[in-house]
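For reference, the structure discussed in these notes is given below.
For this depiction, one protein chain was excluded, whereas all remaining protein chains were kept in their positions.
First chain written, first letter: the chains are A, B and C, and each begins at residue 1.
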Amino acid sequence: MMREITCREAVREALREELQRDEDVFLIGEDIGFYGGTNKVTEGLWQEFGPERIMDTPISEAAIIGAALGAAAVGMRPVAEIMFVDFIGVCMDQIANQAAKLRYMTGGKVTLPLTIRTPGGAGRSAAAQHSQSLEAWLIHTPGLLVVMPSTPYDTKGLLKAAIREDNPVVFIENKMLYNTKGPVPEGEYVIPLGKADIKREGRDVTVVATSRMVYFALEAAAQLAAEGIECEIVDPRTLVPLDKEAILESVAKTGRLVVVHEAPERGGFGAEVAAIVVNEAFDYLDAPIQRVCSKNTPMPFSPRLERFITPQVEDIIAAVRTVMG
Amino acid sequence: MMREITCREAVREALREELQRDEDVFLIGEDIGFYGGTNKVTEGLWQEFGPERIMDTPISEAAIIGAALGAAAVGMRPVAEIMFVDFIGVCMDQIANQAAKLRYMTGGKVTLPLTIRTPGGAGRSAAAQHSQSLEAWLIHTPGLLVVMPSTPYDTKGLLKAAIREDNPVVFIENKMLYNTKGPVPEGEYVIPLGKADIKREGRDVTVVATSRMVYFALEAAAQLAAEGIECEIVDPRTLVPLDKEAILESVAKTGRLVVVHEAPERGGFGAEVAAIVVNEAFDYLDAPIQRVCSKNTPMPFSPRLERFITPQVEDIIAAVRTVMG
Amino acid sequence: MTKEELVLLHKTMLQIRHFEHEVAKAFLAGRIPGFLHSSVGQEAVAVGVCSALREDDYVVSTHRGHGHVLAKGADLKAMMAEIYGKVTGCCKGKGGSMHIADFDRGIVGANGIVGGGIPIANGVALAAKKRKNGQVVACFFGDGASNQGTFHEALNLASIWDLPVVFVAENNMYGMGTSQRRHQKVENIADRAAAYKIPGAVVDGNDVLAVREATLAACDRARRGEGPTLLECKTYRHYGHFVGDPGLYREPGELEAWMERDPLILFRRYLEKQGVPAAALDELEAQVIEEVREAVDFAHRSDEPAEETALEDVYAPTEAGRRAIW
Partner (left out) sequence: MTKEELVLLHKTMLQIRHFEHEVAKAFLAGRIPGFLHSSVGQEAVAVGVCSALREDDYVVSTHRGHGHVLAKGADLKAMMAEIYGKVTGCCKGKGGSMHIADFDRGIVGANGIVGGGIPIANGVALAAKKRKNGQVVACFFGDGASNQGTFHEALNLASIWDLPVVFVAENNMYGMGTSQRRHQKVENIADRAAAYKIPGAVVDGNDVLAVREATLAACDRARRGEGPTLLECKTYRHYGHFVGDPGLYREPGELEAWMERDPLILFRRYLEKQGVPAAALDELEAQVIEEVREAVDFAHRSDEPAEETALEDVYAPTEAGRRAIW
C-alpha cells in the first residue's frame, strides 16, 4: 500500500526535493527558518539547508516579494512565503503590478521563475483578516499562474511543477488541509500545471470544486449517491491556466453544473466558470448553473457564524438537488 | 436646452457642492490642491476651500487611505483620491482589509462614510501600470460599494450620493471620459446608488456595459439598428449594489445578453453578470452569453496594441451578431 | 499622583494580567476559538500609556491588544464574551481577540494586520485636529511592525501635518520568532524618529510610571499642536508569540531575567515602599481575580450569535448598504 502523508508534509517534501535538486532554489519569508513557519510547513529545512537557502525576513511583505522577484529576474528560483493569503493586500503592487507585468512590459526580456506560496481559507475562527480566499484577485491579474491544490498528492506534484515553472506562480494552500492525509508515492513526480483532475466520476451533475471544497463535494457526492444521484467532481487544481476542456467535457456529459468555492460568491472564480460554460456549452446545459460559495461578507470570528457563512456539505447537496430539478 | 458639461466638471461640481453643504467633507490626495490634481479634476477647489479642506499628501497611498478611513471612523466624511486606480496595489490592505471590514469586525460599532475616487481605464497609451480597470478586485471585497459611472449626469449625481453614503464607496472614473460632455441640470440632484440606467431601449439583445464601454455600446447599437437589430443598453452605474432586477428584466425581454467591460475578461465583472443571469434567467436565455472585454494581458504601450487588446465597437457588433445567431 | 491613583494603575495591570491568564487557560482548554496573543509581561506599557490619556482620547491597538483596550476602559465582560465568540461580546462575536473595538471608550480597534492600524491612527488624529478638541491618539504597534511600510508612511504624514499622535512602539524584543537584532539594525526603534524629524524617546516599558511620564509629555506636545512623538517602550512578553508557542527561539536565561523585572512585581514593590500595605494589595488582587472570573462566567454562559446575524453589519443600513449584501 502507498504511504500516506499530510498536505503539510507534501509541501515540505516538494520544497526539500527542489532545494536539493537546484541550487538556485531558495525560500524566503517570515519565520520560515528556525521557527519552521507559523504553520510549521518549513520545519527542519533551515536545519538542513542553512540560513542562506531558508531566509528569514522582517515583517515586510512588499520587500519579500520584491526581493524574490528581483532574484528571479536574474535567474534564481525563489519560493516566497506569504504567511497568510490575507496579507497580499500589503504587497499587491509587487505581485500584480511588478511580478505579473515585468515580463510583458519589457517585451519578454525577463523571465520570472518565482513561486509565492501562501495558505488561505477559513475554518479556524481566525476572523476577517486571517481567513480569506483571494484567488479571484489573482486570476484577474494577467501574468500570474494560480494553483490551488486539494490532496497531498496534488500538492506535492503541483508545487514541484510550480517551482520549476518559468512564470510567476501563486500557490495557494489551505490551512485546514495541512493535517489532511492522502497517498503520496515515495518516488519523484511532477504534475503539470493546467490539468484538472476528476476526483469522482458521475453522469448526473458536474461539480467543480476547489481546494478544501473538493472534500466537501466528495462527501456530498457520497450522500447523494445513496439517492441515486451521481456527481462528477472536477478539481481544476490550477485556476490559471484552467483546464476548460475537462470542465466542458464533463458538462457535455451531465448537462448540469454546480461550482463550489470558499471565497465570497460575488466576483469569485465560480462566476468565471459559469461564464465560460454558459458561453461554450450553452446547448448542453439542462439547468441553471448553481454556485455554492461563501456569502458576501467578511469572515466572522464566531465558529457558528463562520460555518454559516462558508459553504457546507449540505449546501452542496441542496444545490445539486436544485439543478436535478 | 440643458447646459452641457464634461465628466471632469461634473466631478468637480459634485465635490464643490458637497464641500459647501457639509463641513465634515474634505478631500485628501496627491497634488489635488494647488496643482489641481494630475487630471485637473480638483482644479480651483484649493483656492476656494483652502488647504484644510483640500489636503495635499506625500506619495503615500496607504497613509492616504488610512487617514481618510480613520477620520471617517470618527464621523468626518473624507473623499480620498488615488491618482490612478492602478495604485490601489500599494494600499490594497487599507482598502480591503481595513476600510471594507472595520464595520463588520467591530459588530457594527463603526460607520465609515468614506469615498475613494480614482480614475481607471486605457486609451492614452499609459501602458501596463497606468491603464487598468480593477473593479473586479473591489466587487469581490464585501464591505465596499463600487460605482462606475459613464455620463456627466450620472457622474455628478452618483458622486454626491457616494459622498453622502454611510458606507465606504470606491468611485471609479474613466480617464478617457474626463473631456466627454453631456447634459447636466444646474440644480442640485442626487442619483441613488444601485439603480441601473437603460441608456437605450431595444427588444433584441441586452448589452450590459460599464463606464466608457457604454459609449462604445451605444455606437455599436446605432450601427446595428441600421440592420434592424435593436440593442438594449443597460448601464449598471453601480456594480455594488448591482441592479440585478434591471438586468434580468431586460434579458427576460430580449433573451440575449452581451456584457462589455474594459477589464480583462478572466475573472472580470462580466463573469459575475453572466453567472447571475444564467442562474436567475436561465429559461429566458435564447443564446450563449457573450463577453466583450480586454484580452487577458497587461496593457501594452503601443496605441495599436492597446486598441487591439481593449474592446472596440466592432467587437461589440460582432458579439451581438453572434448572439443573434 | 495620589496613592489611590497609583493603586489604580496597579489594579489595571492586575486586571490585564489575570484577564490574560484566564483567557489563556480557557483557550488551552478549548473553550476559546481562533488564536490568542497574550500581553502578559507588557502590562506597564498599556497602563502607563492609557493612564496618561484623557477619557475622550483614542487608542489604536494591535493583534496583542487586550492590555491596551482594558487599560483604556473596555468592559471586562463584553471583552471576554467577544473573545469567547459570544453574542454579548463587544463586537457581537464577529471580531474576536484580534478585533476588539469600542468607540464609546475611544478604542478604535485592534488589528490582525501587522502595521495595519498605524495609518488609521493618523486619520482619527486628523479629525481631532480639524475639530480642535484637543484629543490625542495613542497608536500601539510592535517592534516587528516598525519594519512595515505603513509605519514609515504614517509617521511621515503625522510629522508634516503635526498630528496629535503618540506612536507607541511596544518593543517586546521579538516579531514572532525573530529577535529585534535579526529584523533591524538600529538599537532603538526610537532612533527612527529622526527620519521624520519628530522627537523619539526610549523608556523602560516595565516601569509603569516611566511610561506614564513619557506619554504625558508626548500628549502635552500633541495637544499643543506640536505634533507626534515616537515613544519606544522596551518590554517583554512572558508567553510565546501566541498562546501555545513554546518560544524556543528565546536566548537561555532571557525569560527568567525578564520575569525578575515583571512590571507587576516592580510596581508592587514600589507601592509597598510608598506605604501601601501588602494586605491591601493582596485584597485588590483577590478582587480583580473575582471580577475576571465573573467575566469568564458571563462569557461562558452567554449565547453564541444567531446565524442570520452573520449577514448584518457588513454595511451600514443605508438603502444601498441593504441591497449590497445580495
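In the analysis below, contacts are C-beta pairs under 8 Å (C-beta built on N, C-alpha and C of every residue); 3 or more make two chains touch, one makes a residue touch a chain.
This one's a predicted model, so the numbers in the text were calculated from it and none came from an experiment.
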item: For the chain not depicted, the shown chains it touches; value: A, B, C
item: Hidden partner chain, touching residue among A:Phe26, A:Tyr215 or A:Phe269; value: A:Phe26
item: Contact with the hidden chain (one of C:Ser51, C:Asn111, C:Asn156 or C:Thr229); value: C:Asn156
item: Among B:Arg3, B:Arg21, B:Arg124 or B:Arg203, residue touching the chain not depicted; value: B:Arg124
item: Residue among A:Gly29, A:Gly66, A:Gly120 or A:Pro311 that touches the chain left out of view; value: A:Gly66
item: Identified contact with the non-displayed chain, of A:Glu13, A:Asp93 or A:Glu265; value: A:Asp93
item: Listed residues B:Gly202, B:Pro298 or B:Pro311, member touching the removed chain; value: B:Pro298
item: For subunit B, residues in touch with the removed chain; value: 30-31, 34-35, 38, 56-60, 62, 86-87, 89-90, 124-130, 266, 295-298, 300-305, 308-309
item: Positions on subunit A where the hidden chain makes contact; value: 26, 52, 57-58, 60, 62-63, 65-76, 78, 93-94, 97-98, 102-112, 142-143, 145, 161, 165-167, 192-194, 238, 240-242, 244
item: Contacts of subunit C with the absent chain, listed as residue ranges; value: 147-153, 156, 159-160, 182-186, 191-192, 194-198
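Just so we're on the same page, only the chains that are shown with their structure count from here on.
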item: Per-residue overlap in subunit C, given as positions that touch at least 2 other chains; value: 91, 93-95, 99, 111-113, 116, 149-150, 314, 324-326
item: Two or more partner chains touched - positions in subunit B; value: 62, 93-94, 97, 104-105, 142-143, 240
